[in-house]
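As you look at this complex, bear in mind that one protein chain is not there, while each of the others sits in place.
A, B and C label the chains in the order they appear, each numbered from 1.
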């Protein structure tokens, strides 16, 4: 069976696991006060070219989003996000649970548009009743998005400009950052992203680690007393060094990029295969998620050997499906798929 | 100057104020443990024809919505509401502040539609990832709505049916209930409303009292330990008898209905006057709020003697405005308006 | 029957009610954007001698405490308070409901001691694990306290000094401020209090109004965007002018002081009467609350004509009781009491 359901179905990348094995019996202080964590932070800040920045390591994506957003927003602020965004749809209300409204804007293939953000905020301040409304306090984007798409550099700079106009922070959810930065046509680098966003996180769970997300900021003042806030959110791992060790490995010998490239390459081969067979993609994604509409008999046959998700409710004759590759997808994916199509 | 900005610009209806004056020097226990409050509850339950129900008196609308919704919803539940609803737009995030997402559906002249509620909830349960999503835990409507419209009895019964299908409560915000129930064409009575909704509130602030909203339920089990939850929300008035006295007066000699009728009658005269002058109403409201588009010079001239709100940003040649009548609008409204139009 | 249960059993002081009557049919903007409210703020700032300060009007005490404390504290901060304090005992968990721990210290006749506050905070910062602990973020006191006692000026200045050492705000709950400032032996004035505290509130509910508490601060920066936060807390009264009118009256012709003096004078006469009869006071209170232990038969007889509260569980032969006077206590209190003792 080949698993293309999602990108968190296997354990850790072998190099990451090896590092955990190698260090297992060492004793270190807890909560990230260890050498591995310090080194991992240093490596990440170098990779991002923000030497005065700060890195915090958390366990999972929902937890990271809730903790960062809760920390940044003032009591009556909300976060602007696409209606399709993970925080709006698939985090069980974790943002609202900490008291904050998500101010949704329509998505365009999963993305926000700078001018729509500007109009929304301007309209807020133009409304005389705005003290009775939720103030837009930050912008949340994801890179890549829920629909596998990525922002171009110019799109990001446009959003940055809006954030500067209204003096609110820009935060990027990088759960699939490795696959985003290595997407076909991506014209932005990690240091560029790190300098456009105020805060973002480098996803580990879907990109090679057992678990873990690295929050990066070039503005440490935006996250004051963040260790205490992480603790309060239940997001401070006792054996913090496990996060340090894993991210240190991801940022050694270019592993994070290798993982991203590998996943995307397989995804492009999969895309080409399906297009060559005449199937229709309903979203044109340059990353590790691929979205196709397949005839139901094709789906049925394929499912005998390949595991993947329906995207929404099944159709009468054809249905929408999603295929997700990752570092753990077998390299003989295409030859295997060809057998079952 | 005539004030048509909104319906909470004057003090209390003279009969209500007289009752406060008359009882002022009496000493009673606090927090609603007094005879006036008991009597007011009794009167309201009689008027609603739900003898086994329960009434709780709170101070203001946002507070009431936040307290009731917070009490009804389970931890990971959200409340279905129209995108234009007061809780979604003008309560500064009070619902989210207590941890709950508002699940918005598109409004139709301010109203929800039963079939769209049904589809939304059905889609939730059909999605395999629903444990990662916010569960629809109740339905919020308002009567009348933000746009001055009212639900017909059949529309309400359709929504009731959906609530029964999914076993979730229906809650109605009655900030302007007096004007809703006395609207032109309203085919529903207070007892009918009380038996269709699980919980609703009878608005006082906009309908004759200094302040105060009466939460009514035929299912006291839906609001367990509600006094403690009110206290925790800062919503339990020390001199609770003030609420009792005011609502007792509203439900004596049909005052609540008289107030509603008076406000609506003036609103209809105002509507007819403006229509007769050839002005366009952009919403056809049968209640005390009237929505017209007027040429800017007309607006300018009118404003010298009449106070009212623009509805949104001004237009180039004409702008949208809202006029609101109430029990405190002077009875010579029309003759005065005619002078300035 | 004479009512000495508590100080919020009657309506409003006649002068306050007269002002409400006089202004009842005027139309004004809502939410405190009216002239009465502006004037009341001006009067209060003059009375406090903090011309650059700011005043916000809320409805009730628990609501005020929750809103102010929630606004001042950062996410992982707690508030230092006496174990007997109102927020710790009788607000149904309203402070915690907004996410904040109450850090209790032992009370001394209802009061905190400066050196114990200092030791507590110092211990916090000396503990290496302090990022895992709740940071002391402000100090809450009440004036007068739950036990009817008041702080001396030197006690307050000592607490102020501790707050300055650790750079945290001092907040005073003034639910009974009129009776506190007019207590026997009180050596502090309203302007002094206003300049020692960072934020405090002037209680209306127990001191002459129907309802209402005026939050005063000489540091408006401590309460940024407070109107929005009040709205989010359900604490922004629609007919805000009702608060303005009432507080304007309280601060006209010295009414607030007259109310305080009257209540305290009756309390002292009551105290003297009971002491002269040989009864024991278990707290020596200089304010409008008096705490006595009375033989059970005395209590029984007295209760035929006087209403008051037991303080805790009844004893075998004697029980503790509390008597509370106020502006609404009849002036013939003592001659009446003498009949029934």
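As a working rule, a contact is a pair of C-beta atoms (placed from the backbone, for glycine too) under 8 Å apart; a residue touches a chain by one contact, two chains touch by 3 or more.
Quick caveat: nothing in here was measured; it's all calculated off a predicted structure.
**Q** Considering the complete complex, identify which of B:22, B:161 or B:225 is in touch with the unshown chain.
**A** In the full complex, the listed residue that touches the missing chain is B:225.
**Q** Which residue, C:92, C:250 or C:321, contacts the hidden chain when the whole complex is considered?
**A** Among C:92, C:250 or C:321, only C:92 touches the chain that is not shown.
**Q** Using the touch definition from the top, which of B:6, B:37 or B:76 touches the missing chain?
**A** In the complete complex, the chain left out is touched by residue B:76.
**Q** For the chain left off this view, which of A:149, A:205 or A:319 is in contact with it?
**A** A:205
**Q** Of the residues listed, C:101, C:153, C:225 or C:301, which one is in contact with the missing chain?
**A** Reading the full complex, the residue touching the unseen chain is C:101.
**Q** Can you list, in ascending order, the chain A residues touching the missing chain?
**A** Spelled out for chain A, the touching residues are 1, 3, 5-6, 8-12, 14, 17, 20-21, 23-30, 59-64, 66-67, 91-94, 97, 205-206, 210-211, 228-229, 231-239, 242, 307, 328.
**Q** In terms of residues, what is the contact footprint of the unshown chain on chain B?
**A** 70-71, 74-76, 99, 131-132, 135, 224-225, 227-229, 231-232
**Q** Give me the chain C residues in contact with the hidden chain, please.
**A** Counting only chain C, the missing chain is touched by 75-76, 78, 89-93, 96-102, 126, 129, 131-134, 313.
Please note the rule applied: only the chains that are shown with their structure count from here on.
**Q** With chain centres defined as C-alpha means, what is the inter-centre distance between chain A and chain C in Å?
**A** About 50 Å separates the centre of chain A from that of chain C.
**Q** Centre to centre, by mean C-alpha position, how many angstrom separate chain B and chain C?
**A** 34
**Q** Averaged over CA atoms, how far is the centre of chain A from the centre of chain B? Could you give it in whole Å?
**A** 42
**Q** Using the touch definition from the top, which residues of chain A touch two or more other chains?
**A** If we look for residues of chain A contacting two or more partner chains, we find 75-76, 99, 131-132.
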